[in-house]
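Only one protein chain is missing; all other protein chains are in place.
Showing subunit A:
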Amino acid sequence: MLRYTLRRLLQTVPVLIGTTFLVFAMVFAIPGDPIRAMAGDRPMAEGTYLALRDRYNLDDPLLVQYGKYMGGLVRGDFGEDFNGREVADIMADRFPITIKLALVALAFEMLLGILAGVLAAVRRKSFMDSLVLVTTTAIVSVPTFVLGFTLQLAVGVKLGWFPIAGLTEGWRSYLLPGFVLGALSLAYVARLTRTSLVENLRADYVRTATAKGATRRRVVGIHALRNSLIPVVTFLGVDLGALMGGAIVTEGIFNIPGIGQQVFLSVRAQEGPVVVGIVTALVLVFVLANLAVDLLYGLLDPRIRYE
């Protein structure tokens, strides 16, 4: 298993080099002159313009720009954005916030999603099952920004149960945005758990366990659920990366200074180094989360072995 893990980690090196180049090239290909756009309707002084073009190597061809960027990266220099802030500082500010937000969302998904899925599965065709079906369909149909603004107005502004925006109230500030961020996946997790569990409850080994005299709770909770969670865990692992990279809307609504917001701003401003730095870190998250998922399979299903 150690060898397997090491091999997987080594494989990430070419993946990272490939992604940085792809992302860099895509930002490079965005039409328009980012420095010109900084000035808006009134062009900046010529000296200012030329100095900024030069500072961000914008007059070099793509490969030279990329080479300079990677050269800096090897020395631990992530570059800077067009306002002169170090990308390393930006990431250090923003990543912890997004990670917390994503973990809160993930917690909601796991707790509520799996719980709802199990309830629906064990009482198939009951009121509970229909309720979960209807609720999850509703959540999947509502765009995140509608859900976000509605909840913000309802339980934040009107009822005052949660902080409305910002991070001024510690962990409580993460609850509402975490829920909104995780809502969509929560619905998927519930559906996935239900389907998978329903199928497994019909399997031979479940009938055997029941015949052995195991309690209903043990049959469902230990035998069937553990097996049913394999697709769910796969989904959650991939979802962690998606939650971190996809929090643009939620972070905007709740004014949470995470990386989703930053990526959005930086893509529009064509700040290559910022986009590449953050996306690379996200790729790393995806790779590691996938690795963790693969390793988890072994715990859930002892038949799986790693070579």
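What to note about this one:
Criterion: contacts are C-beta pairs under 8 Å (C-beta built on N, C-alpha and C of every residue); 3 or more make two chains touch, one makes a residue touch a chain; residues count from 1.
Assume contacts and distances are computed from a predicted model.
Missing chain, UniProt protein name, picked from "ABC transporter related protein", "1,2-phenylacetyl-CoA epoxidase subunit B", "Protein arginine kinase activator" or "Oligopeptide transport system substrate-binding protein": "Oligopeptide transport system substrate-binding protein".
Per the touch definition above, the residue from A:45, A:74 or A:211 contacting the chain not shown is A:45. When the missing chain is restored to the complex, the residue among A:18, A:71, A:166 or A:221 that touches it is A:166. For subunit A, the list of residues touching the undisplayed chain reads 30-34, 36-48, 50-52, 54-55, 83-85, 90, 93-94, 149, 152-153, 156-157, 160, 163-168, 251-255, 257, 261, 264-265, 268-270.
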